[in-house]
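Would you mind keeping the following structure in view while I ask a few things?
Moving on, here comes chain A:
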Amino acid sequence: DGHGGPYAPYAGTTLVINVPAHPHYNAMMKVLPEFTKETGIEVEVDQLQYLKMRERQTLELTKDEGDYDMIAYVVFSKADYVFADQLENLAKYFMNPKLSDPNYDAEDLIDGYVANIGVAGGKKGYLPGQTGSLFGIPYGSETSVLAYRKDIFEKHGIDVPQNYDQLLDAACKIPEVEEGMGGMASRAASGHQASHAFLLHLAPLGGRVFDDNWNPIINNEAGVAAANALKTIVDCGPEGSQTFGPAEAAASFSQGTSAMFMDSIAFAAGFEDPSKSKVAGKVGYALHPEGVRRGSQTGGFGIAIPKNAQNKEAAFLLMQWLTSKKGDLMAAMNGGNPSRFSTYQDAGLNAKYPYSATFGEALKYADPDWRPIIPTWGKINADIGTTMSQVLTEGLDPQEALDGVAARAKDIMSEAGYYTWQ
Partner candidate 1 sequence: MSDKTYDKQNPAFYALLVALVVMAVGPIAMMLMTSFKLNVDIMSDTSSLIFMPTLRNYETALCDFLWYEAAHVDYCDKTFGRALVNSLIISLVSTVLTLVIGCMAAYALVRFRFMGRDTVSLSTLAMRMVPPAVLLVPVFGIWTFQFQIDGTRAGIILVYVAMNLPFVIWILQSFIVQVPIQLEEAARMDGAGPFQVFFLVVLPLIKPGLAAAAIFTFRVAWNEFLLANALADRNSRTVPVTIVNSMTEFDIDWGVIMATGMLLAIPPIIFTFVASRQIITGMTAGAVKG
Partner candidate 2 sequence: MPKITFDQVAKSYGSVEVLPPFDLALDDGEFTVLVGPSGCGKSTTLRMLAGLETLSGGEIFFDEKPISKLEPKDRDLAMVFQDYALYPHMTIAKNMSFALRLARAPKSEIEEKVRRVAEMLNIAPLLDRKPAELSGGQRQRVAMGRALVRDAGTFLFDEPLSNLDAKLRGKMRAELAEMRDTIDKNMVYVTHDQVEAMTLGDRIVVMSDGLIQQQGTPEELFKSPVNKFVAGFIGSPSMNFIDGELVDDDGKTWVHGDGFKLPLDLDISARMNDVQTRAVTVGLRPSSLTTDISRGAPIELKVVVSEYLGAQSVLVTRCGGADVLVETQSTSPVRAGSVQTFGVLTNEIMIFDKASGLRL
């Protein structure tokens, strides 16, 4: 057929890809027909809820012959898949002149995302560095911004918070001045959500979970400050905050029961949709406030080729196409999250989504090391989550709580062999 060039050998191939049910990937679905038209490669999509997707992939990747040619993976899966040697190292594809697009412009990819999602084997094992290599490309990645109610802030003459002091002040002032409204809606539910919320504040307040020698330092002053910040936010938040997951928190903001929401940029589209949101048009977006430093979260998804895939080369072509400047922009125009700086600067996108500029700005401070992506993370994460939940609901002392977490984390790390070299 009429598809020439690099795609010709693969025209007619059907790729099976596994992606999460997520607004970004819904956007991807809309651009895939264009890919097929251009290349003659068919794509069959298997879309799953992201945690379930992770479980399925975990099993799927152990098979001799996998069903999936390309997978989108949750950021913290990187450690597991790479550690188990289940993802293709992308170097050999980028080295292959028949496959690699010379105009790809990898420098344009948002470096924080690449570091966080794509690279493994460098510093601390999960960060870039001399020994690192690329296993995936960020696609549908996110960082955190502060969404706030312009109207409310104006009405009561509150300034948009630039730093954490202002943030906490604003958070507790609002319930006093605006009846029935909470300050900031935050995730807080026991487990992953509480942990996520805590870590969100930990990095800007100068903390880390581990020092460079894998010693837990989560219980240092910064850690306690982050826990206190979270507790303040939740206490001044809307009713029932203690059990919020991201959806409830976002709903609280979009239904006008709280004045601020600090979480992933992926929620923005929903706030601006009048059929779902009561605050469309009243929302302002600002950078994640500064603590000791700036540091917004990095998260979301990347795409990679499983070791047991059947059509690896065609899959690489799809991957490259999707993350190319053109592909990235198309997805972004359909409501996806850009992975390239150039996309954020695109005039058309800024016209359609005015907040894009702020998001692009936020990316500069995206912190790829805000949480450690190591195989033992799941367990430590869960422990932080439950302990933090106890701080929020049962009045457990933050210092005591974090000391406990640190001690348990130490055990876990020790058992996993992180102190072998000390």
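In this text, contacts are C-beta pairs under 8 Å (C-beta built on N, C-alpha and C of every residue); 3 or more make two chains touch, one makes a residue touch a chain; residues count from 1.
Regarding candidate selection, all candidates are chains of the complex that A comes from, given by their letters.
Keep in mind the model is a prediction, meaning the values are calculated, not measured.
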Single touching candidate for chain A, where 1 or 2 all sit in one complex: 1
Contact set on chain A toward candidate 1 in their complex: 16, 20-23, 26, 29-30, 44, 46-50, 52-53, 55-56, 59, 62-63, 67, 245-248, 250-251, 254-255, 266-267, 270, 275-278
